[in-house]
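Taking it in order: structure first as structure tokens, then the write-up.
Our next item is chain A:
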Amino acid sequence: MTPAQTKHHQKYRGEVHIDQERCKGCGFCIEFCPTKVLAFSREFNAKGYHPPVVVDIDKCMGCNLCGLYCPDFAIYAVRFENNKNKNS
Partner candidate 1 sequence: MTEPNPIESYLRMDRMPHIWCPGCGIGTSVNCFIRALQETRLPLDKVSIVSGIGCTGRVAGYLNLDSFHTTHGRAIPFATGLKLANQDLKVVVFSGDGDLVSIGGNHLIHAAQRNMDITVFCVNNFNYAMTGGQYGPTTPISATASTAPYGSFQMPFNVPKLAESAGAVYVARWTTYHVRQLKKSMVDALNKKGFSFVEIISPCPTLYGRKNKLRDGLTAMQWYKKHSVMKQHPSTAEIDLGLRTYILVGKFVDIERPTFLDGMNARYEQVRNSNKRG
Partner candidate 2 sequence: MKADPAGVLTGTHFLRGNDACCEGAIAAGCRFVAGYPITPSTGIIERISKRFPYTKGEFIQMEDELASSIAIQGAVWGGARAMTVTSGPGFSLMMEHIGLAVMSETPCVFVNVQRGGPSTGLPTLPGQADMMQARWGSHGDYEVIALCPDSPQECFDLVIRAFNLAEKYRVPVMFMMDECIAHMSEKVVIPEAGEIEIEPRRYTDLPPGEYQMYQPDDDLVCPMVKAGDGYRFHVTGLTHDQRGYPVISPECQEELIPRLIDKIIKNEPDIRMIHQDIPEDAEIVVVSYGITSRIVPMAIQMASEKGIKVGSLRPVVVWPFPEQVIRELADRVKAFVVVEMNCGQIYYEVERCVAGKAGVYLAPHAGGTVHKPEQILNKILEAAK
């Protein structure tokens, strides 16, 4: 677990936007996501690449490292505060 996560409270959440057709399947976002939110999809896009797919959105903290790595500007994340607190 990363510092922003604890057993009871994840400070930030994230929303991931993926442009399926723009992606060239390089794998940077999948590899370097710190919380392993993404994986290669089994589907192909029109160019024959496997774009990423979100496998566990709850783990996403909206850090946007995926957005920063992407050489094709095909993915980005938006951060927002986590309102679902387990503790107050």
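For anyone wondering why these and not others, all candidates are chains of the complex that A comes from, given by their letters.
Note that in this section a contact is a pair of C-beta atoms (placed from the backbone, for glycine too) under 8 Å apart; a residue touches a chain by one contact, two chains touch by 3 or more; residues count from 1.
Given the structure is predicted, the values throughout are model-derived calculations rather than measurements.
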Query raised in the report: chain A is shown by itself; which of 1 or 2 touches it in the complex?
Result: 1
Report summary line: Per the touch rule above, chain A residues touching candidate 1 in the complex are 17-20, 22, 24-28, 31-32, 49, 65, 67-74, 76
